[in-house]
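First up is the structure itself, then whatever we jot down about it.
A single protein chain has been omitted; all remaining protein chains appear in their positions.
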Amino acid sequence: MEILVDFALLALLAVTAMAVVRVTNLFAAVMFAGIYSFLSACLFTVMDAVDVAFTEAAVGAGISTVLMLATLALVGSKVTTPQFRITAMSTKVPPRRPIFPLFVVLVTGGILVYGTLDMPPYGNPDDPVHNHVAPHYLEESGHEIGVPNVVTSVLASYRGYDTMGETTVVFTAAVGVMILLSSLRGRDTYGQEAWGDEKVQDLDVGFVDAFGEEMDAPSPKVGRRKKRKRRKKGGRG
Amino acid sequence: MSDQVILRVATKIIVPTILLYALYVQFHGDFGPGGGFQAGVIFAAGIILYSLVFGLRRTQKVLPSWVARLAASTGVLIYAGTGVVALLKGGKFLDYSVLAHDPEHGQHLGILFVEIGVMITVLGVMITIFYFFAARGREDL
Amino acid sequence: MTFVADALSWICLLGGGVFVVIGAIGVIRMPDLFTRLHAAGITDTMGAGFILVGLMFQGGMSLITAKLILVLGFLWFSSPVSTYALARATLASGQEPFWSEDLEIPDTARIPGMVYPVDAMGEADAESGEEEE
Partner (left out) sequence: MRILGLYNYWVFVFLMMVGFYILISRRNLVKKILGLNIFQTSVFIFYISMGKIIGGTAPILVEGEGEVVYSNPLPSVLILTAIVVGVSTTAVALSLVVRIKEAYGTIEGDEITAMDNEMPPP
């Protein structure tokens, strides 16, 4: 029975991943990514990793999706495909198909599949993974730590250094986001230093009228040139 | 979104439940699935739900941005501080056995503090990141 | 006693599965978002509800059953609210439900041999419009 569930979940995962590739609207792609996270959480439950499933359901499907949607609110959710833009700009350029990426992916995937042929059998207790430190954790943690959940005792005690490093990484990521998103609210402080206050004002107007409206206009070329000019003007001053 | 009566009432009931559940996950982590990482994320999800319905300004009255930032750094401090306390008590860094008279009791204590540190860091980080994304491009906040 | 509990639990689990399948069919076959929500709501409330009740029979009088009751209460509270919020958001974004006179059932979605009242309504409307002209 468990194997059937496994098969079904893996198939659904593959279908969802393909949907993320095919969908052109970013909003829909983000939603599919959320579904993908939930499905992988189900798969983790089937594979006895309940803690991981819990985390994946809370983080991957919850926080990650919310952050993606917050980003989409800022950057817009429409993808202009290269194909569309090229035909809009010039009719001479031949249609571009992603043959080369497909080739690279197929070759890499083929090599990886060849590699899996030497993998130890799935779920066998004699695999090398299960015979190194894991038996010690499972047998000794009961009276060494006294906490029933082995994952917690390994996470917090045996591998406390690891977890401390990860916590620091999470903290550093927050610092990175703060640095990236807090320094300017619509104003470029770098530009302020280099070009003085009034030029920065000019640049701001340039950004707005170059991209505020012409993002939707059929010919993006004009807008880009305009912006280029403004930038140069700012640079000279 | 202030006219959405049903959403507001439902959120007022759901958010405390979520926060309580986060604490349950935190302190039940020794006996079942759960722990600091999950608890922090669930707590942050509750706060994010509140701010999605009631707006960022009201949320930041409840939990100001500096509190979230302080939490993010305090958690790491608690974690590393547990290790330093173990060091001062004559053990190795992050060796909890020396924290109490009984090694097993010491391990319990150490895991409790470490998990609390992880939870506080994760919730602070997630809320901070959400605040910065949500406040971006809005001059009024 | 265990036999009765097992039988009840199986009935509930299968019933829940049936409701989930009905919800999935509805999501695929319905014409627009509002009717799809109507179908998807059944998955959250009836489908998941029956499955949880079936699991409660398996759990017996224990802590597991108490937790399942809590899960059920939370689900029954939150999923209608989320469905409502989704419908409101769709309305706010400018998408209106299909009214019955606008509804055109595509040929692929028709069950053979079934009479659809929508067709009669559409014809009546068209006729009355011609008369007025």
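Labels for the chains are A, B and C, by order of writing; each one numbers its residues from 1.
Quick note on the criterion: a residue touches a chain if its C-beta (ideal position, glycine included) is under 8 Å from a C-beta of that chain, and two chains touch if they have at least 3 such contacts.
All values derive from a computational prediction rather than experimental measurement.
Shown chains touched by the hidden chain across the complete assembly: A, B.
In the full complex, subunit A makes contact with the omitted chain through residues 3, 6-7, 10-11, 13-14, 17-18, 20-21, 26, 29-30, 33, 36-37, 40, 43-44, 47-52, 55-56, 59-60, 63-64, 67-68, 70-72, 74-75, 79-80, 82, 85-86, 89, 93, 98, 101-102, 104-106, 108-109, 112-113, 116-117, 119, 121-125, 127, 129-130, 133-134, 137-138, 141-142, 148-151, 154-155, 159, 162-163, 166, 169-170, 173-174, 176-177, 180-181, 186, 188, 207, 210-211, 215, 220-221, 223-224, 227-228. Interface residues of subunit B facing the missing partner chain: 31-33, 35, 37, 41, 122, 125, 129, 132-133, 136.
The rule is short, and it goes like this: only the chains that are shown with their structure count from here on.
One inter-chain figure worth recording: subunit A and subunit C are separated by 33 Å, centre to centre, where each centre is the mean of the chain's CA atoms. Interface residues of subunit C, counted against subunit B in their complex, comprise 74, 77-78, 81, 84-85, 88. On subunit B, the positions that touch subunit C within their shared complex are 4, 6-7, 10, 13-14, 17. Of all residues in subunit B, those touching subunit A in their complex are 25, 29-35, 37-38, 41-42, 44-45, 48, 69, 72-73, 75-76, 79-80, 83, 94, 96, 104, 107-108, 110-111, 114-115, 117-118, 121-122, 124-126, 128-130, 132-134, 136-139.
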